[in-house]
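Right, subunit A next:
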Amino acid sequence: MTENDFNRRDFLKVLGWGGTAVALSGCGNTSIEDGKETVTSYVTLPSYVIPSISNYFNSTCAQCEAGCNIMGRVREGRVLKAEGNPNSPINRGRMCGLGLSGVQAHYNPDRVRQPLLKGEAITWDKALGVIADKLNGVKGAEVAFLTGNMSGHVQALLGNYMDELGSKNHFSYEAISPAVLRAANKKAYGVSMPRYRIDKARVVVSFGADFLGAWVSPVHFSQQYAQFRKGSRPEGRGVLVQIEPKMTLTGANADRWIGVRPGSEGVLALGIINALGKAGLAIPADVAAASKAYTPERVSGETDVTVEQIEKLAALLKERTPSLVLTGSAAEGYAHGSQNAAAIALLNRVLGNIGKTVEASASVPFPQIAPTVGNRASLVSLNDGLAAGKYKVVFSYGVNPVFSAPAALKFKDNYAKADFKVAFAQYLDETAQAADLVLPLESAMEDWATVVPEYMAAPEGAGSAGYAQMSFRQPLMDKLYPDTRGIGDILLALLKQRKADKYKEFDDFYAYLRSAVLKNKVALGGKATDDDDVFWDETLSKGFVPMKGIAGAVSAKASASDLRLPSATADQEYPLRLIPAVSASMRDGRNANEPWLQESPDPLTTIVWDSWVEINPKTAAKLGIVEGDIVEVTSRSGTIRTQAYLFPGIHPDAVSVPVGYGHEAMGRYAKGVGANVFAMLDAVFDKETGELALNETGVKISKTGQRVVIVKEEGPVGGSQAGKKKIAVQVAADKVDLSKEV
Partner candidate 1 sequence: MSKRYLLALYNNFDEAEAVVSELRNSDIKGFDAADDLVVKSPIEHPEVEEFLGEKPVKVQWFTLGGALTGGLLAFTLIAGSQASFYSQMKGGKPIVPIPPDLVLTYEMFILGGVYITVLGFLICAGLPARRSPLYSAKVSEDQIGILVKAEDGSVAKLREIFTKHKALEIQEEAGR
Partner candidate 2 sequence: MGKDIREDIAWAQINKDVLKSLESPRKLYWVILLVAIAMVGVAVGCEIYQYNVGLGVGNFDNPNVWGLYIATFIFWIGMSHSGTLLSAILHLMHADWRKPIYRFAEAMTTFSLMTAGLFVMVHLGRLWQVYYALPYPSERWVWPNFQSPLLWDAMAIFTYLSSSVLFLYIGSIPDLAICRDNIHQGWRKKLYSILALGWEGTDRQWRNFRITYLTVACFLIPLAVSVHSIVASDFAMSQQPGWHVTSFPPYFVAGALYSGCAAIITLFIILRYVFRFEEYMTLPILKKTVRLTFAIAMVWTYLNCIEFAATWYSHDEAAKAVLIEKATGRFAPFFWGMIFCGSVVPFALMVKKWQTSIPVMFAVSLLLNLGMWLERWMIVAPTFSHGYYPWTWDEHMWPSMVQWGIVFGSFGWFTLLFMVFCKVVPSVSMYEVKEMVYHRSLAKKKEEQAVKEELAAKGAN
């Protein structure tokens, strides 16, 4: 690899994948075939490549923002599978289904293969020329760049580009990001994303944080959860209580799932504080004052949680410390979401968890590569700007707002108002279809990048306090399509249009990245005397580099003074609360065209290849709905038709529809599957942060008279074992001896 004339991509080339490469059509042909297939052979081959034996190259997963470190299994020039990097503090060698499906994003048959100008294939030179033309004479303030979460050197380049354009309009949008939580955390603990230590807690009370499914860094939290559940741990087996109106994967794994009335999470938190006080825990005066009015009886009435339950929970929290209270998307998606989050954060303060299970995290020492995290408020402001005709040229990368913006925002119409829209896209999704110019991206398995995760997990042991890391994404195989380019390369080319001489030393993004990394060798754990090539190779082979991060500090000064928690008001016309459910595999729908994800059943309903609406059996009985009824879910902003699924894990006042389905474009596996729940969300905003409140939509449900057989993994008896107690068994914790287990 250190040979000068050796281009790394050479051996990643797919060469003659006959017999040894893939065994297609396994059976049938039983004879020896002479001379029909070609042997995999190479011109040159590094000594570590042995045919039929896989090589593993470290890289970083791009399927969600957690940024797990992965190893790509490469054989005969093809990447076959993503496996976890065992040394990574984030995922510790593990993977989730979404991450594993990354290879299907790479090999996807529906990828865009060449630049498209209004649907016509053009060359890259022409495409870049068109961009230069269109930017000609446009003021910086008239250019907007919409991205999702970003970090690393691509972000640095983007920053440079925006500077060159003289634009400050970089909008970072994520449809399902925990944006309210960040703000609330900042207020309560002083850091927006502290390290949660589920593994150290004896009790975890999670207000709708689906940390095993789709929340922040699920694989990392799953690791912590595995520790937390170990009976042989010094703290003993941990207890998980999940409080949320719609059961998430985490709720399904809780010792106690509490189906709270939607929106009343903050009330319940204060009720628990109140009960804790009654149980004899010392409560700081301001908190005591704030929670004084929330007697268990009142709280019980508002939240639908029994008094007994609240008291039991308080007793458990008092007895078993340290505990950890988490705020998740289910609690923050309201107009008073920030208030909810603040009330819940008080619990951590009261219970003395801050500093114990809520730890300070560190951020990378280079601000230009630190993650820009997306939120929904930025989309709203972009939308407002578009509506006002402020932006002439709009770039979008890695986001699909036409699909995921609430219909009430009328984003699609506003987007059309911009003169020239450029989408950097891997698929021809809804946004790319609405764009004028589509530039095809390389997949994450062909591209170079660095990634700094927002949630900075740290390895065990000393030195974890100031730990920060930067992960590397490197090509795992040769480009499938010669006419695709990496985002870094495109940005570099665009920069060269503006300032050719400043960037002329960099042939491509790889060169830029390499030089940027080598320049900061020392900060990245190397010595100044290290050979550049050796250092670079070692870094790549590790897949990530630890850095001495800028450590933050957590404070326990959350104030309880300005809490205003509204009581729930009944909506006569739209009596049910719609909860858009975020599933671990589908998330916001950007991975909907990966068939493994479509075919892997939703863990709770086991439904595949379609969306559904979850209804509590009691509500369904009232409405006369049975499983498989096609129903119309109507809000003030829109209507969707989908199949009804009776689900015990949802509050009777709520219904839930998964997000990510209902694509009208994107590819053969995503198109036309299910209904898009984003399209029917009301435009209600969190009062403090301006975030779109996802759970604030009231709906009504009506039957259409049609009925289908739901396509799902579970059989007609549902989750019943039909009296067979020896299939999936559950025992009470005090009935087993967990402490001596191996």
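Couple of notes before you dig in:
Everything that follows uses one rule, which is that a contact is a pair of C-beta atoms (placed from the backbone, for glycine too) under 8 Å apart; a residue touches a chain by one contact, two chains touch by 3 or more; residues count from 1.
Picked so that all candidates are chains of the complex that A comes from, given by their letters.
The structure presented is a predicted model; accordingly, all values stated were derived computationally and were not measured.
Every option in 1 or 2 comes from this complex, but the candidate touching subunit A is 2.
If you check the complex, the residues on subunit A that touch candidate 2 are 27, 709, 714-717, 720-724, 727.
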